[in-house]
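Sending over a structure as structure tokens; questions will come in a sec.
Removed from the display is one protein chain of the complex; every other protein chain stays in position.
Just so it is clear, A and B label the chains in written order, and each chain counts residues from 1 on its own.
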Amino acid sequence: MVEIRFHGRGGQGAVTSAELTALAAIEEGKFAQAFPSFGPERRGAPVMAFVRVSEQQIRTREKIYEPNIVVVLDPSLLEIVNVEAGLREGGLVVLNTSKSAEELRRETGLKARLAIVDATKIALETMRLPITNTTMLGALLKASGIMPIDALRSPIQNRFGPIAEKNLAACLRAFDETNVEG
Amino acid sequence: MPKETGICSWKELELGTAIRQPGSAGELKTGDWRSMYPVTDFEACIKCGRCYIYCPDMVYVRNEQGYYEQNYYYCKGCGICAHECPVDAIKMVQEGD
Partner (left out) sequence: MAKRIGMEVSIAAAEAVALADVDVIAAYPITPQTHIVEHLSELVANGHLDAEFIPVESEHSAMSCCVGSAAAGARTFTSTSSQGYALMSEICYIAAGLRLPIVMLTANRALSAPISIWNDHADMMMSRDTGWIQTVAENGQEVIDLVFHAFRVAEDQRVLLPVIVNLDGFILSHMIEPMILLDKEEVDRYLPPYRPKLRLDPKEPITMGPVGMPEVYTESKVAHDEALKASRAVITEAWKEFGDLFGRYYHPVETYKTEDAETILITMGSISETAMTAVDAMRADGRSVGLARIRLWRPFPTEELIAAVKGARTLAVMDRALTLNGVCGPVCAELKSALYDRDLHPYLQNYIVGLGGRDVTVQNFMEMSDGVVEAAERGAPMGYEIINVRE
């Protein structure tokens, strides 16, 4: 079982990211759960969303305390949230950043294996919006290999309708441009 | 179920204690609650119908001549009719007198 935690700000689509990941996994025949950090929604506030993906039926309802993967949608969160909290040994942090891995480590002290992509740039160029949720899904799938990138196609189409193609394009481009540390 | 008392086995109660017979409340005799009863002097009566309107228990029934007669099965003896009659045609009389 893989447990993933998304960090974003209210309105940036962290919850949608979690949902789309789970829906794609379910469509692939896997078992999955997606859930927000339950409570009132507040635009701009740091928020988290969670996903479990498994080949077997998932029989736990506890929250996710020790994720295998953390996805950070907004680079400014690194200053106010410890995104590595609870991350398992050998875990992975997937980051939206315009910086290099070395720069990030120097500035933030991140210790985990990193996968980085400039998702804001890709989102702006592809969709003309700084919304990085679908973009970061491309990075997540590239870095984790939990399922093929095509699995996202139908959930994104169902969710975004007329703007689905742009979201998919951003997602695919991020998949190509994500650098994963060995 | 025995209508006079409503006393029966729980098995005989209608679903949800519903009452199937429409208007069965009409069988509830309230006429034995009174100690006084109204009597109308039809010589004085002007057929205005106020007794009929004000009576809380549907005691008054209009007859062919247009006068309002009491159905004592329901009359509780409250005296509202006598109080409201504009020509004092209704008198309250002690039961047993």
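To be clear about the criterion, a residue touches a chain if its C-beta (ideal position, glycine included) is under 8 Å from a C-beta of that chain, and two chains touch if they have at least 3 such contacts.
Keep in mind that this is a model prediction, so the values were computed, not measured.
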> Looking at the whole complex, which visible chains does the left-out chain touch?
Replying inline: A, B
> When the complex is taken as a whole, what residues of subunit B touch the one chain not shown?
Replying inline: 5-11, 13-20, 22, 24
> If the missing chain were put back, which residues of subunit A would it touch?
Replying inline: 18-19, 22-23, 25-27, 31-36, 38-40, 58-63, 65
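FYI, only the chains that are shown with their structure count from here on.
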>> Roughly how far is subunit A from subunit B, centre to centre by C-alpha average, rounded to an integer in Å?
In response: 79
